[in-house]
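Questions regarding the structure given below will be posed in turn.
The complex appears here without one of its protein chains, the remainder shown in place.
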Amino acid sequence: MSVVELRGAVALLGRFPALAGIDLSVEAGETVLIQGPNGAGKTTLLRLCAGLLRPTAGDVVVLGHDLTTERRAVRRRVALLGHSTGLYGDLTVAENISFWARAAGLSGADAESRAATAAGLMGLDQRLLSRTVNVLSAGQRRRTSIAALAVRRPELWLLDEPHAGLDQAGRNAVDSLISEAVGAGATVLVSSHELERVRSLSPRVVTVAAGMVVADSSSGDSATEGDGEQGGGPGA
Amino acid sequence: MGSRGVGQVRELFTDARLVATRDLRIEARSRVLLNQVAPFALLVLVLFGFALDADQRTLRTFAPGLFWVTVLLAALLAVQRSASIEHADDAHTGLRLSGMAAASVFLGKAAAVFVQLIVLEILLTVGIVVLYGSEVDDPALLALTAVAAAVGVATTGTLYGALASGLGARETLLPILLLPVLAPVLIGATRSFDDALGAAAVDGWAWLGLLAVFGLVATVLGALAHGAMIED
Partner (left out) sequence: MADSTTSTGSPGSRLLGLTTLVGLAGLLLFAFVFTEPDVRLHPTTGEEFGQFDAVRLLYLHVPMAVLTYVAFLTCAVASAGYLLKRGAWWDVTAHASAEVGTVCCGLVLVTGSIWGRPVWNTWWEWGDVRLMTTLVLFLLFTGYLALRRTPAEPQRQARRAAIVALVAVVDIPLVNRSVEWWENRTLHQQSTLAELKIEDLTLFTLMLGFVVFGLVFAWLMLHRFRVGWLEHAQAGHEVALAIAERHAEMETLDVDAAIGQTGGGK
């Protein structure tokens, strides 16, 4: 079953077509690396899959729901890690994670135990948990943000440059989070400039440029001549 | 269907409480209302005193109107602060993706603003008693008016705060959008206070009815409109 199915999807930012007709099909349990130059549309692609944008043309089906009409249906089943952390600066790390657990519909003890597990996974120790987010470093915020998403155990992870701003331990934590999620049956789309790191996790590399998919290592062919050869080469 | 409906309503209020307690906890930590908005409101009362030549009889006559103008000005700040909590680090996107109903978010945020407005109104009541020499004739009417008006201001303010946030000129846009809508609240609460403070012979309870209707309409409309606004 495909978890993500895009056919000719167009998404606008204002009047700018950030996605200019994109085709992509991702099966359940796959890990896909999205790569491409700045401004290629990677972030918009992930936001579109999360149901934050209305596609202006084409088909977007995520987890069996057509996102042209049922964007709300995929909420709670999808987690999007964007560029901003989405945290409340005046709350502590623990309070933030626990709030997002409860916001996702978890209750009481369930929320707290999952919050503790997620915090542990991202290497947030007791000392950090009781600090307010305002005093944290960028990397620590990023970890908190990822932990706050992990509590939901989403079926589809959309990670927009998850390694950015993290130290070595943080990057490793992200990697183990991805493998753990995939092990539990989730599907992961990662956009990253850390090509080598993600490639060790993901056999499939999709190259995006100018709002379209230009190469996909799984199909071996490419939309423009020449790129397929090079695009598929190092990943294979 | 029926039990599912009950479950949804319960979830609506559980989530609303979650949002409200979070906003109030943030306020308890950051003290924006207590350290900035409340002193601003008291300052406005003092400025009115300067502007009206510190004639205590004039001040006592106009105390109800000055009180509510001050509440509206301070409410603008409280509402802006409430909206900025969500927009400072893009948390509102997380809320959309959390699957929480938009109406819950709306009711929760409005409830938190409501609590803050009540605190503000208590401070300002002390303010007009001390500074303007107002006397409370009818405490029940005074309290109920303060509550009903705070509901109307908090709900309308929360809706418009969310509406103006994320727009370029939100600081200037919010007042011109919000204040005309609140005209009935200003008139109604002022007249009701006229009665409660013995400043003029009017039937304050009738005005309280109008405020209650406004509060009810604003709550329902706000909860519906908030969903239509953030879900596209």
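Just a few scattered comments:
By written order: A and B. Residues from 1 in each chain.
Criterion: a contact is a pair of C-beta atoms (placed from the backbone, for glycine too) under 8 Å apart; a residue touches a chain by one contact, two chains touch by 3 or more.
Predicted, not measured: the structure shown is a model, and the values here were computed from it.
Taking the whole complex into account, chain B touches the unshown chain at residues 156, 159, 163-164, 166-169, 173, 176-177, 179-181, 183-184, 187-188, 191, 206-207, 210, 213-214, 217, 221, 225, 228-229, 232.
One chain is missing from the display, and on chain A it is touched by residues 10, 12-17, 20-21, 35-38, 54, 56, 193, 195, 207, 209-212, 214-215, 223-224, 227, 230-231, 233-234.
FYI, only the chains that are shown with their structure count from here on.
If you average the Cα atoms of chain A and of chain B, the two centres end up 38 Å apart. Contact residues on chain B toward chain A in their complex (touch as defined above): 11, 15, 18, 22, 25-26, 29-30, 85, 88-91, 93-100, 231-232.
Residues 50-52, 54, 71-72, 75-76, 78-80, 82, 84-91, 95, 99-100, 102-105, 132, 148, 152 of chain A are the ones that touch chain B when the two sit in their complex.
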